Structure formats: C-alpha cells, structure tokens
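For this view, one protein chain was removed and the others were kept in their places.
Up next, subunit A:
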C-alpha cells in the first residue's frame, strides 16, 4: 500500500471522526412530555422544598382536602364576604 493511499485513508478516518459530532439528533419526541404528578400529592419532604412550605390545614395525598384548601384560599380573595 502506497503512502498516498495510507494518507487518504487516514484523512477519511479523521474526517469521519470529526464530522461525527455534526450528526443530527433525532427530531422525534420519542420520550414524550413527562408525566406531571397531581398537585395534591404534595411537594415531598426534601429540605428547603418540601413540607416546610406546605400550607397547613390539609393532608397531603387527600384530593378532597386539597380542593377544600384551595377553595378556602380562593374565597379569601372575596372581601365582600368579610366583616367590615
């Protein structure tokens, strides 16, 4: 094998290696949008993110309690129901 052929082969190999990074990523949403947990499942118990910030008055995991809690807060926006 001549030196020229070897040089050509090395050049091709180097080009393939360099252009590999330019390959296109798949455009399909194969993984899909991630599943989102329901809000009444709470925020977990991790430090700085979890139960310390959860509003008191409802039990995490109880859908009805969560709905009641949100309803109470929604109605607190209506000052017409408050005593003047």
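Simple rule for what comes next: contacts are C-beta pairs under 8 Å (C-beta built on N, C-alpha and C of every residue); 3 or more make two chains touch, one makes a residue touch a chain; residues count from 1.
The rule we apply is simple: contacts and distances are computed from a predicted model.
Name of the non-displayed chain as stated in its UniProt record, restricted to "Putative hemin transport system permease protein HrtB", "Carbohydrate ABC transporter membrane protein 1, CUT1 family", "Fe-S cluster assembly ATP-binding protein" or "4Fe-4S dicluster domain-containing protein": "4Fe-4S dicluster domain-containing protein". For subunit A, the residues touching the chain absent from view are 29, 31-44, 46, 49-50, 53-55, 57-58, 66-67, 69-71, 73-75, 77-80.
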